[in-house]
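Shown here: the complex without one of its protein chains, the others still in place.
Chain IDs A and B follow the sequence of writing; residue 1 opens each chain.
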Amino acid sequence: MNAPLFQAKDYKSELKPIWCPGCGDFGVLQGLYRALSAIGRPPHEVAFISGIGCSSRIPGYTTAYGFNTVHGRSLPIAQGVKLANPELLVVIAGGDGDGFSIGGGHVAHAVRRNIDLTYLVMDNQVYGLTKGQLSPTSPKGLETVTSPLGSLEDPINPLLYMLAYGAGFVAQATPADMPGMSALIEEAIRYPGFSFVNIQSPCVTFGEDEQQLKAHKGKMKTLASLGHDSTNQLAAMDLARAYGKELYTGVFYKNPNPPPTYESLVKLRQAEQSKKARARHQILEAYLQK
Amino acid sequence: MTRQQQTPSIDFTILTLKDALDLAVLIEEEARDRYEELSAQLVLHRTPGAAAFFAKMVRIEELHRKQLIEQRHKAFGDAPVGVRREMIFDVEAPGYDEVRMNMTTRQALETALKSEEKAHAFFVSVLHNVQNPEVRKLFEELRDEEVEHQELVKAELAKLPPGDPLERFDVGDGPAPQ
Partner (left out) sequence: MLDDLILGMAGAGGDGVVSAGESLLSAASSEGYHALMTKSFGSQIRGGESSCRVRLSTKKVLNPGGALDVMVALNWEDFFKFGAELPLSVNTVLIYEEKAGPPPETLAARGVVPKELVPVGITELTKKSAGSDKAKTSVVLGLLSGWFGIPSEAITRGLKKKFGNKGEGLLEANEKALAVGIDYAKAHPLQAPHVIAKPAGTPGSKMLCDGNDMCAAGALFAGVKFFGGYPITPSTEVMQTLTREIWKYGGTVLQCEDEIAGLGATVGASFAGKKSMSATSGPGMDLKTEILGLATIAELPLVLLNVQRGGPSTGLPTKPEQGDLFQAAFSGHGDVLRPVLAPTDVEDTFRTTVECFNIAEQFQTPVILLSDQEIAQRKEAVDLIDTSKMEIIERRVPTEAELAAKPYARFALTESGVSPITHPGLKGGTYLAAGIEHNEKGDPTSSGAMHAKMNAKRFRKLEPLKKRADLFEVQGNPNAALGLIAWGSTAGVAREAVQLAKAEGHDVKLLVPYLLYPIAEQVYANFFESLKHGLIVELSHQGQLYRILRMFTEVPKGVRSFTRDGANPFQPIELVKTLVELKGLPS
């Protein structure tokens, strides 16, 4: 067997996570190290983009190039990174609030452009960093500091949302199943196009007991064990409806025939147009009025 | 090509003694690293008692690791390693969700105890698949060692003063909002 070029520990930075002891994000980070090592790209060829939130601190804990941006904007920023340098491996991570509330408007467009990006949402159904307010994935009725009498609204279903927008790769994982989670992250990264993994990553400080890893261990079910065919988009949508009730892990949908990525089309266009380039000092001659 | 690599898993039915020994080393290494991480988390979050106990566990796991490395070197010298850390997860290492800010030393010991039990269960379960008699022998020894470790932790637990009656309450400040 070949020794891997990079081991999980090569992706671990010296910065110590500030997360609360027991936070689900520690496991996610560990899974990510493993997935990156399995992929084997050197850390300096990885760009890791996030928004703001506890979860969004994650790029700093890796040895990759990181960009811990502003709340909700990781998706457009990551698209700029990837289009500027398609050779990079670009991973995005953030929270449920970052991704589906303030950044929600960007999701459809990231999906439809089909740029080869991997988006990991660390879904804890709460706003961790701002201390426990309602999030767009909080279950209806949840009592939080901003919903002391219980929330009146239904949560977003991130899985259905992504499937409906047409994402080519949609999966769900939990750090309660570390090997499963890191394999899913790896598979998502390998998928040539926009890929999404919803990671149920509990908040120990503000989360409910039934959302913790111990509860996950009791109730998680792999989609494979249900006999799900991950090339069947409709079946995937049907199963995704159970978000918030069941904890299904695995690949909901993976497009068996991935369409060309946006950046590959960009490359073709650049190649075709480059013949028409003018020398720098002749650019203005295009405006001469003959 | 690195791109083709998949996260590998272990087939215990064909595991060789060399790989089994290396695996055992990795299991100890994983536990050591985890205790180190958890100890650091607890230092950062001002939970010194539990942090100190986890630091002690770092030393213990490191000792075990060294012993296993020695055993491996005696039998196989510098022959290349055929297994990787990524093949295992949380065999003897406590889960990330086992720790909390302000946890007591007693809770830390209980965490360690649970981890030793987990490791024991691991060896029991894989022994069903192991066929190589030398590997069987090694894993049986390791399994039994886990029982010894459990006893040690239990003895430590017994030495602790009785539990704090308010142990289950978290009276610390909440996290700083950002």
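Rule of thumb we're sticking to: a contact is a pair of C-beta atoms (placed from the backbone, for glycine too) under 8 Å apart; a residue touches a chain by one contact, two chains touch by 3 or more.
Note that this is a predicted model, so its numbers are computed, not measured.
Across the complete structure, the visible chains that the omitted chain touches are A.
Here the missing chain is touched by one residue of A:A8, A:V28, A:C54 or A:I77, and it is A:I77. Among A:Q30, A:S55, A:T69 or A:N198, only A:T69 touches the chain left out of the display.
Although one chain is not drawn, its touching partners on chain A can still be listed: residues 15, 42-47, 49, 52, 57, 59-60, 63-70, 73, 75-85, 87-88, 105-106, 108-109, 266, 269-270, 272-278, 280-281, 283-290.
Basically, only the chains that are shown with their structure count from here on.
With each centre defined as the average position of its C-alpha atoms, the distance from chain A to chain B rounds to 30 Å. Touching chain B in their complex are the following residues of chain A: 1-5, 7-9, 16-24, 26-27, 30, 34-35, 37-41, 52, 128-131, 175, 178-179, 182-183, 186, 190, 202, 204-205, 212-214.
Contacts from chain B toward chain A in the complex involve residues 2-3, 5-9, 37-38, 40-42, 44-45, 47, 80-82, 84-86, 89-90, 95-101, 103, 174-175, 177-178.
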